[in-house]
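With one protein chain withheld, the remaining protein chains of the complex are depicted in position.
Note that the chains take the letters A and B in the order they are written out, and that residue 1 is the start of every chain.
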Amino acid sequence: MEVIRQKVAVPGAPERPEDFRIRQLRARDMLRGDLEGPELEQYVEERVLTTTLDKAVRWAQSNALFPLTFGLACCAIEMMSIVGGRVDVARFGFEAFRASPRQADMIILSGRVSIKMAPIVRRIYDQMLEPKFAIAMGACSSSMGIFNNYAIVPADKFMPVDVHVPGCPPRPEALMHGILKLRKMIQADPDLGWRARYEATGTEEIVDGA
Amino acid sequence: MSATEERTLDVVSPGAADQLDRYEPEHELLTINFGPHHPATHGVLRLMITLEGEVVRDCKPIIGYVHTGIEKTAEDKSYWKAIPAVERMDYLAYYFNAYAFCGAVEALLDLEIPKRAQYLRVAHLELNRIKSHLVWLGTSALDLGAVSMFWYCFREREQVLDLFEMSSGQRMHTRYIQVGGVAEDIPPGWMERCRAFTALMRKRADEYGALLNRNEIVLQRLRNVCIVPKERLLELGVTGPLLRAAGVPWDLRKAHPYCSYDEFDFKIPVGTVGDNYDRYAVRLAEIYESCSIIDQALDGLERLDDGHIADDRKVVLPPRHELATSMEALIHHFKLVTEGYRVPPGEVYFPIESPRGELGCFVRSDGSAKPARVHMRDPSFVNLQALPDMVQGTYIADLIATLAMLDPVLGGIDR
Partner (left out) sequence: MPDATGLELIAQELRDADDEAVLETLHFRGRSTLIVEPERIGWVLERLRGKGFDFLASVHGVDYYPEEPRLGVHYELLDMENVDRLTVKLRVHTDVAKVPSVTPQWPTADHQEREVYDMFGVVFEGHPDLRRILMPEDYEGFPQRRDFPVGGEPVLFTYDDAHGTDYTQ
C-alpha cells in the first residue's frame, strides 16, 4: 500500500511557508495604509469579524443579565445555592443580584405566588425597565405546583414568562440550565414569542419626577 | 415601593389610637413600609415601621404573602399524599414538618415504630437541623455584612444535601419520613460519608466561630441589643433557640423526649443575657450538639436492624419484591395507593423541637382515609409576635439584625 502524504488546505492559512511571509508584509502594508481597493477589501473580509449591530447588542445583553432578588419560598433557597460555590452563576457573570427592580433585568420567580403577593409581583415586574425577562422557577410559579387551591396563582396569569423551569424545587443545575436557555433565547431574538404576539411594550411604571 | 410620607402617627389599626398618648405630638413620626420585596427580610415579610429619626418606635408585621393554603390542601389528600404537601410549609426544616405530621398520624393509629427507623429519623432530623442553622448563619451574616460567610455556609449545605440525595433521591422536600418509619433504608456508604461530614462540620463550625465570635463588628451590632426578658418571651409563646438564648433551658428533645431522643447524650446550649449575640451563639453551639447526636445515631444504626419501617401492612406499603409472589401484598398495595389507610377518629397534637422552636402538628381524623383537619403550630408564626417587643427603641440596623437573629421562615409563618 502506498502512503500518500498530502497537505490539507486550510482556508485562510498559508499553504507554503513563504505565504506566511507574504501575509505578514500585507498586514504591515494595511496598517501603514498602503493597501488599496480590492486588495484591502479582501484583507478585511478575511480577517475582521463583521456582525450586525443587533447581534452585538444581544450578545452583550445575554451575557450581562442582572437578576432580581425575588425569593418567595422553597425555590429561593435553591436559587441562593446557584450563587454558592458548587453551581457557580458567577461563571457566567450573573452573580450580581440587584435588589432594586430598576436595576435588574431578569426576574426569577422562585416560589409560590399567593393571591396577596400577585399584585406586588406584577408591580415589581412593571417597575423593571425594558428589555426584561422572566423565569418562572419551580412548579408552583409556573402552574401552581401541587397546591391547586384558592390561595395560589400561576405566574402566567398576570405576567408574561419567558422560561419555565420545572421541579419542586428544581436542582440548581436545572435552574442554571434554564438561565442558559434564556441566554440562548436572547442571543437568538428576544422579540419573538410573547412580545410579538401581545405587542407588549411600554409596560414600565414611571413615577413623575423620579 | 416604599412610600415615605411625612406625617404623624396614622391610625394603622384600631388599637393604635391609644398609642398616641405615648408620643409627644411635636415629634414627627415617619411610617415606612418595609417589604414584602426586600433583600433583608427573610422571605416576603412586610413590616410597617414607625420611625422617629432612625429609632424604631413601633413595628407591625404583616404576613400572608406566601399563604398557600397547605392545610386546606392536606384535607383533600389521603394521609400518605398529604406528607409532601405538609413538608413544604417550613421549607428549611422539611424533615421536621414531615415528622410532626407522621408522628401525629402514628399516634392516632397507635403504631409502633422500629428502633432502626427511629435512629434513621433522628440522624436525618439532626442533619436537617444543621442545614437549617447553616442557611440561617449564611443569610444572617450576609445581612450583617459578612458576605463571605454566605459562601462558606452554602458549601457545607451542599454536603448535607448530598447526604440527603444519597439516602432519598431528593435534595429538598425529600418525603423520606413516612408514617411507620422512613421510606427506604440508607444505602451502603452513607454512614461513612455522614461520619466524614460530622467530623468536617465540627472543624468548619470552629472556623465560623473564629471568624465571627470575636469580630468587633459582630460584637458591636449584636451585643446587648434587643434584649427581651424571659417572662415576656414566655408570655408571647416564644420557644426554641430564642427562648434558650434568654436563659430558659426548654428543649422538647430533653423535656419530653420523642423518637428515642432519651437514648442520646447531648447538651442544650442556653444563653445568659438574651441579646442578639446570645441568639447567634446558641444556634452556633447547637450545630456541635447535632453533630454529636448524629455520631451517636450512626453508632446505634450499626447494631440495629429491625427494619426501616413498621410491619403493619394495613398502613405501610409492602416491599416491592413481595408484590410478585404474595396476593395479600398486592391487595394491600392496591388499597393503600388508591384509597389509603383509614385512621380511627380522634384528635392529636404532636409537638417536636424544630430548629426554630416548638413545631406542633394537630391532626383530626374522622375515620376516613383523608385527614379532616391538619394544622401546624409553626414556631416562626408565634415567634414573630416578639419582634415589636424586641425592636422598640432601637435603630433600623438593629431591626435588620434582630430579624436575622429571629430566624423567621415565611413558609412556616404563612403556611
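In this text, a contact is a pair of C-beta atoms (placed from the backbone, for glycine too) under 8 Å apart; a residue touches a chain by one contact, two chains touch by 3 or more.
These numbers were taken from a predicted model, which means no experiment stands behind them.
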Quiz item: Which one touches the absent chain: B:234, B:273, B:330 or B:396?
Solution: B:234
Quiz item: Which of these touches the unseen chain: A:144, A:159 or A:174?
Solution: A:144
Quiz item: At which residues does chain B meet the chain that is not included here?
Solution: 13-15, 63-64, 67, 69, 71-73, 75-76, 107-108, 110, 234-239, 248, 250, 255-256, 346-349, 351, 358, 360, 362, 364, 372-373, 375, 377, 381-382, 384-385, 414-415
Quiz item: Which positions on chain A touch the chain that was left off?
Solution: 115-116, 144, 147-152, 154
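The rule we apply is simple: only the chains that are shown with their structure count from here on.
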Quiz item: What is the distance in Å between the mean C-alpha positions of chain A and chain B?
Solution: 36
Practice problem: Could you please specify the touching residues of chain B with respect to chain A in the complex? | Solution: 1, 36-39, 43-44, 64-70, 72-73, 76, 84-85, 88, 91-92, 135, 139, 150-151, 154-155, 157-158, 171-173, 410-411, 414
Quiz item: Which residues, counting only chain A, touch chain B once they are in their complex?
Solution: 69-74, 76-78, 80-81, 83-86, 99, 111-112, 114, 116-117, 120, 124, 127, 140, 146-152, 168-169, 171, 207
